[in-house]
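One chain of protein is taken out of this complex; the other chains stay put.
Residue numbering begins at 1 within each chain, and the chains themselves are lettered A, B and C in the order written.
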Amino acid sequence: MATNQFIPDSATLLDIYRRAALLKANDERARKVIVSGQLAMVYYPYRGQEIIPSAISAALRDDDYVCTIYRGIHDMLAKGFPLRPLWAELAGRVTGSCKGKGGPMHLTYPPKGIMVTTGIVGSSAPIANGLAWAAQVDKSDRVSVCNFGDGAANIGAVHEAMNLASVWKLPTIFVCQNNLYSEHTTFEKMTGGQNVSNRAAGYGMPGVRVNGNDPVEMYAAAAEAVARARAGEGPTLLECMTFRFYGHIFGDDDAKYMPNEQKAKAMENDPVPILRARLISDGIATDEELAKLEAEIEEQINDAVQFALASDWPVADDLRFDVFEKEIAA
Amino acid sequence: MATNQFIPDSATLLDIYRRAALLKANDERARKVIVSGQLAMVYYPYRGQEIIPSAISAALRDDDYVCTIYRGIHDMLAKGFPLRPLWAELAGRVTGSCKGKGGPMHLTYPPKGIMVTTGIVGSSAPIANGLAWAAQVDKSDRVSVCNFGDGAANIGAVHEAMNLASVWKLPTIFVCQNNLYSEHTTFEKMTGGQNVSNRAAGYGMPGVRVNGNDPVEMYAAAAEAVARARAGEGPTLLECMTFRFYGHIFGDDDAKYMPNEQKAKAMENDPVPILRARLISDGIATDEELAKLEAEIEEQINDAVQFALASDWPVADDLRFDVFEKEIAA
Amino acid sequence: MSDTETQTIAKQSARPTVTILAALNKALHDAFAEDAKLLALGEDLADPEGGGILGVTAGLSTTFGDDRVRSTPISEQAIIGAAIGASLVGYKPVAEIMLMNFTTVAMDMIVNHAAKLRFMSGGQTSVPIVIRTMTGSGFGSGGQHTDYLEAWFAHVAGIKVVAPSTPEDAYGLLRSAIEDADPVIFIENLPTYHNATSFELPDSSHRVPLGKAAVQREGTDVTVISYARMADESRVAAAKAAEQGISVEMIDLRTMAPWDRETVLASATKTGRVVIVHEAVKEHGLGAEIAAVISEELFGKLKKPVKRLGGAFSAVPYSRPLELAHAPDAERILQAIVDIAK
Partner (left out) sequence: MSDTETQTIAKQSARPTVTILAALNKALHDAFAEDAKLLALGEDLADPEGGGILGVTAGLSTTFGDDRVRSTPISEQAIIGAAIGASLVGYKPVAEIMLMNFTTVAMDMIVNHAAKLRFMSGGQTSVPIVIRTMTGSGFGSGGQHTDYLEAWFAHVAGIKVVAPSTPEDAYGLLRSAIEDADPVIFIENLPTYHNATSFELPDSSHRVPLGKAAVQREGTDVTVISYARMADESRVAAAKAAEQGISVEMIDLRTMAPWDRETVLASATKTGRVVIVHEAVKEHGLGAEIAAVISEELFGKLKKPVKRLGGAFSAVPYSRPLELAHAPDAERILQAIVDIAK
């Protein structure tokens, strides 16, 4: 469906890899830091889904909006969430972007348009429309990207939001990251029609199912949706097929509900190394250049983790602040 | 789409008219009784939509379930709600089916499978699924009919219910009575895709748009959906095109939001007299026979209204009862 | 009706002509004219749809345009979500949830998001929205159209709740709610929309601060605390009590959350006898918190235990005699005043 104008050029593919490499390294570090006991948190690994936000973000501007979910750190990093306030928030420190009040499930960073991270399935969608409405009233050409999962496609909020976006012709891009599981339940078992993108037609909006692990397909679909939205032609639903490698919550035993072969096969097709190999074989970058890039990323993550763990904890009195504009009386 | 086996025969057409005539007469009486000041109530006229439930009910059994909405007295009468407890409830008397506690928006009559009437848009759908689930576990071949409006198609509960019905293959029949308005808002203005039945495909269930004012088309579609449900083949969505003649709430000035021509044209094509004429021209019944039938209906309504207005009012102490199985202590 | 028209009519006639509905409509028009960042959305809200089912928003979409004032599909989660999203980036949406019982389909948006985003984001974002909603018994609308649910929202940190009982307060509270930096639930009592109780529409500078109760009648024997329609009933009861020689101090709370401890405790200290009245079910209603605080703060100083009147412990019934029995009224409030004054 993608016309040539939306095929990513070499620079764009490299940009996508730069983001994906950061996402991959950060997820690996998060799990390592938890296993090592340096940091205790409820963590939703996104490993395996890196290409989706990396490709989408390559088609976005800093001033575009993103709303995402508990499994959303990949969406945030790809959009430019800086590592220090991110890691400090994960560590629950005052230097965290949310002063330690929000935590991993509510990371927020308005300077890069990362406006809402929700822990409620589907609730990113109605709010993303509001950001899109604001862009429309502003007469700006900003777009609002709304991330949610395959399971979220069946909850009421997402339905209401897609219908409203269609009738108001909002610049909302609905990104369903279909990793084939909702917690422990399979996509087949909970999805009437066995497909999310097909539902778009019912709202009179375009819907496409793409291989979310393929940077070319993913970028082309995203760029086309962004172009439509900027042109005032309304919303698009993108169903991005992917897989999550480490279960729902890090530590859950996915063998209880997931066939080993399915997981093994998905991990064999790990999209990040595949893109890396492609950049080299296509002569877009050399192994050395990419190794250097990856080393820099590790350094940045080292710095952020150290910054986070060295930062101060919030104090009880902080609870009185940020409830309302005016603090609660002591 | 209707195969011959579902085309109504003469007896069925007469049966449909018998119901439709009752519905029409009862709506006219309700409005008259309000205008005359005999009875004060918030009333949602259904005049113009009679054929839909009359045709559907002709395809149902007494032990099938129906859930409906504030604008639902036509659905109830067609399913067999007796006139005396209905009118007594409208009048708020202890002899009402709900002892005067529910009123017009919550009429209930389990002996005829009329299980829930809701005042919340869309909320008939999730509950109708539960009745269908019960039928499924019972291994009975009962079906569960869920009525809602065109505006309700855009609320979350209906989306969740249609998806669940599809994945559980429930014998639920979703009946969207599309009268082109939601309170004062037009169908076009609030409906992405400008069509409700098309959304069924997204859930993997059959969806059809039918002329709800045509008894043959309406009956055929309903009978086919009922047959599928009884055979364990799952839910169907029926979008039944129709029109309401007297605004949202009786008394509201629909000229404020509805073009006169649109309303006039709809009233010219009043489906009940059209069916009446057809029965006569097709030799299914004579004018005299139908006049007699209509006179009997007027008599039954007279009796019910008199019964209602002569019945006792509930007393304050009744508030302690029916909150829980055990009454609240005085 | 334009405000000048209304005012002229008001001046000409001896009887009050200004209703809460007219005051709300003017408040919206004045606020939208002053601040281009205001938006409005809700079902049947724009003029092609009649400017609201009862006309509260009449004229807004015509005057301020379809971009800013929009009718919506029947999708309360989408309505509140859209308001929240726009509010995160500089707009001040006034959303309507037609009836308060319908907030039940949007509780996630209101409670988990509108009320909490400021805190969860560490103050990086805020949600300056107003959620207008109608409710109240009296019209026989039954169990799903008339609940008062203010106690639910008062229990949630991060959202405010107000309810006016006069045209002046309707205007002043709505203007203040719109100007507030945090989300506000604005409750309108539907059955009394058309009661004309004022002579003139408030001036555009009129404000009523959130969190400040109104002492509508000073007294020394008994303090009566209420709001919304129950304030009307309490005013009547207080006047009747005066005829019997009982001096009632009548407090209209106006803001349920945060409620005005200072005014309430000062009055309770003076009278030592307190009656709290609301239409919501008595048990676990707003009166519980107020009674608990008064009993704790004025321990040993009260002349009588705090008395609470509220809706009966049942759904709101349809039948007229039952509906009348469900909510408190002037007669039962007077009885409570007389009893506690003994």
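Worth a mention:
Here is the rule we use: a residue touches a chain if its C-beta (ideal position, glycine included) is under 8 Å from a C-beta of that chain, and two chains touch if they have at least 3 such contacts.
Bear in mind that the values here come from a model prediction, so they are computed numbers and not experimental data.
Touch with the chain that is not drawn comes from one residue among A:7, A:137, A:190 or A:227, which is A:190. The missing chain, though absent from the display, is touched by one residue of B:44, B:87 or B:109; that residue is B:109. The omitted chain makes contact with just one of the residues B:130, B:151 or B:247: B:130.
Checked against the hidden chain, the listed residues C:112, C:192 or C:247 yield one contact partner: C:112. Residues 77, 101-102, 104-105, 107-108, 111-112, 115-116, 119-120, 142-144, 149, 151-152, 154-158, 257, 280-281, 283-289, 291-292, 295-297, 299, 302, 304-308, 312-315, 317 are the ones on chain C that touch the missing chain. Taking the whole complex into account, chain A touches the unshown chain at residues 40-42, 89, 92-93, 96, 98, 100-106, 118-122, 151-152, 154-157, 182-185, 189-191, 252, 256-257, 313-316, 318-320, 322-323, 328. Interface residues of chain B facing the missing partner chain: 65, 67, 96-102, 106, 108-110, 115-116, 118-120, 123, 125-134, 136-137, 144, 156-157, 160-161, 163-164, 167-168, 321-325.
Methods note: only the chains that are shown with their structure count from here on.
Chain centres here are C-alpha means, and the one lying farthest from chain C is A. Comparing per-chain C-alpha centres with the mean over every protein C-alpha atom, the closest match is chain C. Chain A and chain C, compared by their mean Cα positions, are separated by 41 Å. If you average the Cα atoms of chain B and of chain C, the two centres end up 36 Å apart. Residue numbers of chain A whose C-beta contacts span two or more other chains: 156-157, 160, 163-164, 167. Contact of a single residue of chain C with at least two other chains is seen at positions 72-73, 75-77, 105.
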